[in-house]
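All protein chains of the complex are present and in place, except for one that has been dropped.
Moving on, here comes chain A:
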C-alpha cells in the first residue's frame, strides 16, 4: 500500500482524548465561574436613542463599570435582531460577514414607553413587541400579549470586554512580588485568559479573553431542534453539567453517536416548537460555541399540591437555552414564526435558500476512496449498465491527483482524464473530483507557488505561512476568508486553467473544517491569522463555508454564468445551503449509524440545508449485504444519495453481493429515479419557498403533539411518509401515521389507513415502507433510464391519493435541469394538479414560466376512489374530449388510467364519472 497510510488519522474508533470536553474549554469555565457570582446588568433607558434602523441603549453591570451598547432592530418578516457590543472596544470585535444574503431590510419599531424602568418596542401592526426591562436587564418577546421568549431572564448575559494585555513586565513584576502570585498564576491557568493549554498545545491569545454569553427562556416550549452538526437525536436533549452541545467544526473520523461533541459543520440556529407556535434563535457567531439546554416539562394539575393558581403558573413548561461563544459579539436574530413554514422563510430570508441543484445531482452517486485508474472507472461504469442499475455520477477521491496536489491528475493512473469524461458523457453521466483546502508545500506545484507568491495562505501566529500536515504531507491552507483568495481560487476552475477538466466535472470539498493532522483537536491553531488580521478563533466555523462558496462561484464562472454548480462540502455554516450539498462525513457501516442518519439529516434540513445525505453503506468498515441493502433503501429516500467507502474496505459496488441483493439495490435505486420529478419539484420549493425537502413530522403536523419527538420516520415534502427499516432481520415495523383527519396509502400495496394510529407493517427485504398522504398528487417517471440525462424525454405518471374528502393537490416543476435559464429567462414549467369532485385538472402554477416539453403523462393512478367509474374522459386544451381506457380495482379502490397521452405542460382535465 502507498505512503498515505503513514500519515493517516484513521482509527476505527474515535480517540476522544484528542478532542475537548467542556471542562477543557477555558471560556466555558470562566463563564460558569463568573456566573455563579451574580452581577446583573441593567439597561440605562435614559440613554435610548432611536436610529434610522435600530433602537440603541446602554447596558451596564456594576462589576464591569464600562457600559455595553445594545441595539434592537426590527427586520422584515417578523424578525427581531439584538446586537450587544462594546461601545468603544480597544479594537474592533469580529462580526460575521457574508452569511446574511444582503443587508436585511429593517422595519421601524414603534417605541411606546411602558412604565418607568421599561421600554416597549412594537412592530407596525403592534402584534409583536419587545418589552425591555431596565433592572435587571431583560427583554421579553411578546406576541399578541403572550410572552413567548425572555432574554437574560436568568441573568446569564456575559461579555468579556477587551483588555490591554498585561504588560510585558509581568514576569519581572511577579519576580518582585515573589511568592504572592502563586495562586494567581494557578488561577491564570485555570481561567486561560491569555494562554490556554490543551494536551501539548498552547493557545497564546494576543487579544485575551473575549467571550460572550446570553440566555433565552422559551415559555411553554418543551421541544427544541437544530444547532447541527451532532450525531444526536433530532429533538435536542437537556444538557447536564459539562455536557453542552458544542459547535466547533472538527474532523472526527468515525464519530461516536449520541454525543454532543462538535463534528464537521455548525449552524448556530435553534428552533423551538410548541402547539400553536414555532420560534427560531439564530446566533450569528463563527467562533467556538457551546449551547446548554434545560427543559422543565409542564407540571400537571393532578400532581400538584398547590392551589389552582400556583399550579397554573407551575403548569407552564419552559426551555432555557444558554449560548456561549469564545469571541465576537452578541448578534442574535429572533424568528417569531408563528408557523414552522414561517420560521423557515424567516431564516432563509436571512441566510438564503437552498441552491437549485442540477437534476443529475439528485440521481445516485457512486464513490469510493479510491477508484484506482481510468480502467477501474470504465469497469465500474460498465458494471452499472451490465446490471441495469441507473446512476449519474462517478466520483474520484484524493488518489486521482499527482501526490494530493489538487487540480492535477496522477499521470500513470489517469493519463487521459478527458477521454474518461467523454466515456461518462456518452451516457450522460458526470464526474466529481475532490479539491481540499490544504495545498502541498512544493514550489514546483503551480497552485502552491502562485498562492505563496501572492500571500494567499493563512498565516501562523508568528507571521509566516501556516503549515500543517494533511494528505499531501506538509501543507499550507488557503485563506478563503479573503475575497481576493476566493476570486483567485474560483479562477482555478476555468477549463483553460484546470487541465483535464470538462463541463461534466464537478467538485467535492473535503477536510475543510479545516483538518490539520497534527493540530490541536486535528484542526488549525486558534491564533493563526486570516485576512484582515483576524484570528482563526473568530471565524473557525465559517472556514469551510467560504471554500464551498469559492468553489461554487468557480464552477459558475467557468460556464460564463450559465450553468448551475454542484459542490459537496463536509464542513458548513449557516447559509451553506446557497452553495450546494452537505454530507455527514465519516460514518461507520453499522446499523446504528444508518439509524442516526435520519435525525442528523432532519436537523440539517430544518436549519436550511435541504441537500444533505449520509454515505450509503457507511464509510468505515464493511457492511453485510442486508445492511447495505437497507442503507440503499434509506438513501434512495434521502436528499443526497451517494455510496461511499474508505480505502481499506472491501469493494461494494451494488452487484458484488449476489444476484438477489443486486436486484434489491437496483430496485431501491430505481425507486429513487422514478420519484425524481417529485424530488426536483421539492427542491424547487426549497429554493423559492424555503420549505425543507426532508421534513420532520412536526413540521407537517405542528398541531399534533405525538409527532414532536418522532425521528425514525419523516415526510418527503408534504406527500410521502418514509419509515426506513434500520434494524437487522426486521420482519415488521411500527409506523406512526399522523393526523386524525388524514388517510394514508401504502405506496406499493395501495392499502390504506386512517391517520393518528400506529400500524404494524410487515416487511421483507424488498420492502421500503413509504406511504402517500391522502390529498396529494405525486409526479413520477414511468420509465427508468440509465441516468437522469437519459430520461429527459421519458413519460410521466401521476399518483393521485385522495383525501377523506375525495380531493388531492400537487405541484410539478421542470426546467432544463442544469442552467440558470429558469432564473434569468424564466424557462421553467411550474404546474399544479388538483383533483376535486372527480375532475383532475392540470393547470399553470406560475404564469411567469415557459418551458416547452414534449413529455406526456401516460399513466394516472387514483388511490382511494370508492366507486367504480362508469366513464373517464380527457379534455385537452382545444376542448376536444376523448374517452380514456381505465381499469378499476374495487378491492384496493384504485383507478388506473392507461394509454393516456397528454402533454405534461398543457392545460387539460380528466373527468371521472
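Annotations for the structure displayed:
As a working rule, a residue touches a chain if its C-beta (ideal position, glycine included) is under 8 Å from a C-beta of that chain, and two chains touch if they have at least 3 such contacts; residues count from 1.
The working rule: contacts and distances are computed from a predicted model.
In the listed set "Transcription and mRNA export factor ENY2", "Calcineurin-like EF-hand protein 1", "Glucosidase 2 subunit beta" or "Dynein axonemal intermediate chain 2", the entry agreeing with the UniProt name of the missing subunit chain is "Glucosidase 2 subunit beta". Touching the chain that is not shown, out of A:784, A:814 or A:829: A:784 (per the contact rule at the top).
Check A:91, A:650 or A:729 against the missing chain and you find that the one touching it is A:650.
Note on the undisplayed chain: of the listed residues A:29, A:378, A:428 or A:875, the one touching it is A:428. Along chain A, the points of touch with the absent chain fall at residues 1, 5, 10, 12, 372, 376, 388, 412, 426-428, 647-651, 783-786, 789-794, 858, 898-899, 901.
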